[in-house]
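Removed from the display is one protein chain of the complex; every other protein chain stays in position.
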Amino acid sequence: AEVTLRLHHFLPPVAPMHTSFFEVWAAELAEASEGAIEVQIFPAMQLGGKPPQLADQVRNGICDIAWTLPVYTPDRFPVAETMSNPFMVTNAEKTSVALHNLMDEFGGDEYRGMKPLAYHTHDGGKLHTRDAPVLSAADLQGLKLRAPNQSTGDMLAGFGAEVVFFPVTEMVVGLSSGVIDGCCLPYEVVPAFKLQELTSFTSEPAAGARGLYANSFSLLMNEARYEGLSDDLRGVIDAASGIELSRRIGKQFDGFEAFGRGVVEKHGNTIEEIPVEEINRWREAASPVHEAWIAKLNDRGHDGAAIMARANELLDAG
Amino acid sequence: MDPFTFSLVLIAGLFVLIFMRMPIALAMAIAGIIGYVHLSSFAGLKAYLSTAWVDKFMSYDFAVVPLFILMGHLATRSGISASIFNAARAWIGHLRGGLAMAAVAGCALFGSISGSSLATASTMTRVAMPEMRKHGFSGALSAGSLAAGGTLGILIPPSIVLIIFALLTEQNIVKLFLAATVPGFLAVVGFMIAISIYVRLFPHEGPTSERATFRQRVRAIGEIWHVLVIFTVVLGGIYGGYFTPAQGASVGVILTLVLGSLKGGLTPRTVLESLIDTAGTSAMIFAIVFGADLFNVALALSRMPMDVAQYFAASDIAPMVVLLAIVLFYLVMGCLMDSLSMILLTVPVFFPTIMALDFGLLPEQQAMWFGIIALVVVEMGLITPPVGMNLFVISAMARDIPMTQIFRGTLPFILAEFSRIAILITFPALSYWLVDLVMN
């Protein structure tokens, strides 16, 4: 191949994102460029470092393409992180498109030195618990929960949950031994951590309600590497990236979600719905978290209120 | 040169450096740096090294390493080791070769609260060696049983080598600890059998000694309640769901401190000495881990491990042949190298290779099985000449026993280990059924 691009990510090579997106996308780039572009995929942080370093790695040229989460480096990419607040997700496809638009409008220089290829989210997180479902805020009282990110943790703590931020490996150990009562994660990660065996109940927002939370992701390329490509090859990359790629990844995550839900169902776990009115009450109660986020965006020189309003508008329109 | 060939040259170069007395951490780092610059760029290396050290060790998982080492050193300094040996001796000391058996049993008990073989070997040598020599045990048998017993430090959980294996392969530490329990117990049995055969062949080398009264036995057990409490709280707490491994290690440190102080062995001075000992051992491990990390990134950049794994997955070589070849490699290298370095050096290549093969096991079972086999084979390197760290430790502490005698005394235990390796390879279930039983 004329150009070899190293793609670095943190998931193990058996993860669906690796097998059904990265490998497929790499093959597509090879085909579209008639073999001129070879994408070498390095899963599981094989090129060293920890997941929070991925954005810096792509900026510094340690790798050429990286897939990363803004929440890993809190406050550094605040516009992209906006969608990681509680109740800022409908489904993965629509939320991904909304995020991409939001970044086009407000996220201008957040990824300086990097060429963003796609922005997306996963589907909304669910509450997976060991002993009882969570159908109202009262059920959260005193529950020891592993939170997926800071703002969601704040929201859950606001309802009286005892929030911990275990790393996932510790979370698996903690859930199996009962150190924690549950976690808040999408179905998509259930098979990887065998959450269906570690928990017995899953509580999901009823159809029509916003999801509890979703982390946002960015697929980034080193800018110098992108600019250094021939016009033809840059065209190949352009055609394989952008808002349509964001939509596509989002859609795939909806597929992963459905698959994970099937695993939970098949294992015989109880799946309960949290009513729309209850979720709306939670959303209301979580407004201090959103206010704090607006203040943070303001601190960083953005118009926080405008970004938040636009994000909600895009989500509701989708 | 294509990256694959380059990676082989890099590995060859690494071994040349290691065999030229270069410290292993440094050799791996240098090979890693050369590989990184060649396969990526110097700018990339500079950027990578600006966070790599902190990134690597700002880690909850790695914290168990210094914590379990500290726990072992505190136990050593608190004088718990002497009571352990005395308890074992009260119960089995009267058998033929009984003191050697008591030394092995003592090592096993001490190993249940120490994660390091060297610590176990040196601690138990200090207490058991003089007693054995006083009662007419030969230098060979005394040294051999202590060298072999010392390996129980990492065979019986907690175990630093298993922790590092779990970190490298993203396996569950709790399950791996549990998986090592049955093989660890087998090791104790094997060593006991080795001793009893040895003393039947050479009766004058391991005489009997006086039988303890029942009262003495009970009192001896009463002297080791500290160990039993620490062991039960730490491992029981981890399996019982009260805490995670790093939390268990923290509790173990505090508990050993409290009980050691009550026992009277721990003073501010000995605690400080334990901290200093911990610093030396941990820094050595951290430095090797860091060097290995650089080297492994260079290997990943060459894509050699992935290519090798893919090759074996696609080839029709029998999986068992591949496994045996790896075991043989470990045995040969174990004669020359230190166990932890070997794990760090080879697992990135061997683990994906093994996992790509079909042994008819679930992936998790296969990972545990390979982890245990690697642990056992690598740990055997501690007692195989010419480079066996346990042999060196004992030789340094018992200057009157010639090295040739130590080698001779270790031989029966090496044979016992060979049979155990054969058993573990033949019956994979031994390495995971307890996990299935307890966790699933």
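The letters A and B name the chains in turn, as written, and every chain counts its residues from 1.
In this text, a residue touches a chain if its C-beta (ideal position, glycine included) is under 8 Å from a C-beta of that chain, and two chains touch if they have at least 3 such contacts.
Operating definition for what follows: contacts and distances are computed from a predicted model.
*Asks:* Look at the options "NAD(P) transhydrogenase subunit beta", "TRAP transporter small permease protein", "Thioredoxin" or "YeeE/YedE family protein" and return the one that UniProt uses as the protein name of the missing chain.
*Replies:* Checked against "NAD(P) transhydrogenase subunit beta", "TRAP transporter small permease protein", "Thioredoxin" or "YeeE/YedE family protein": the hidden chain maps to "TRAP transporter small permease protein".
*Asks:* One chain is left out of this view; which of A:150, A:298 or A:312 touches it in the full complex?
*Replies:* With A:150, A:298 or A:312 as choices, the missing chain is touched by A:150.
*Asks:* Just name the one of B:9, B:63 or B:411 that touches the chain not displayed here.
*Replies:* The single option touching the absent chain is B:63.
*Asks:* Please identify which residue in B:194, B:288 or B:414 touches the non-displayed chain.
*Replies:* The single option touching the absent chain is B:288.
*Asks:* Identify the residue among B:169, B:250 or B:302 that touches the chain left out of the display.
*Replies:* Only one of B:169, B:250 or B:302 touches the chain omitted from view, namely B:250.
*Asks:* Touching the missing chain, which residues of chain B?
*Replies:* Considering the whole complex, chain B reaches the absent chain at 18-26, 29-30, 46, 49-51, 53-54, 57-60, 62-63, 66-67, 70, 242-243, 246-247, 249-251, 253-255, 272, 275-276, 278-284, 286-288, 336-338, 341, 386-387.
*Asks:* Hey, which chain A residues sit against the chain that's not shown?
*Replies:* Residues of chain A in contact with the hidden chain: 56, 73-76, 150, 162, 164-167, 170.
We take it that only the chains that are shown with their structure count from here on.
*Asks:* If you average the CA atoms of chain A and of chain B, how far apart do the two points sit, in angstrom?
*Replies:* Measuring from centre to centre gives 39 Å for this pair.
*Asks:* Please output the residues of chain A touching chain B within their complex, sorted ascending.
*Replies:* Within the complex, chain A contacts chain B at residues 6, 12, 40, 42, 44, 46-50, 53, 56-57, 60-62, 167, 169-170, 172-174, 176-179, 197.
*Asks:* Under the definition above, what is the set of chain B residues touching chain A in their complex?
*Replies:* Residue positions touching the partner: 40-41, 43-44, 47-48, 51-52, 55, 60-61, 170, 172-174, 238-245, 293-294, 296-297, 300-301, 303, 439-440.
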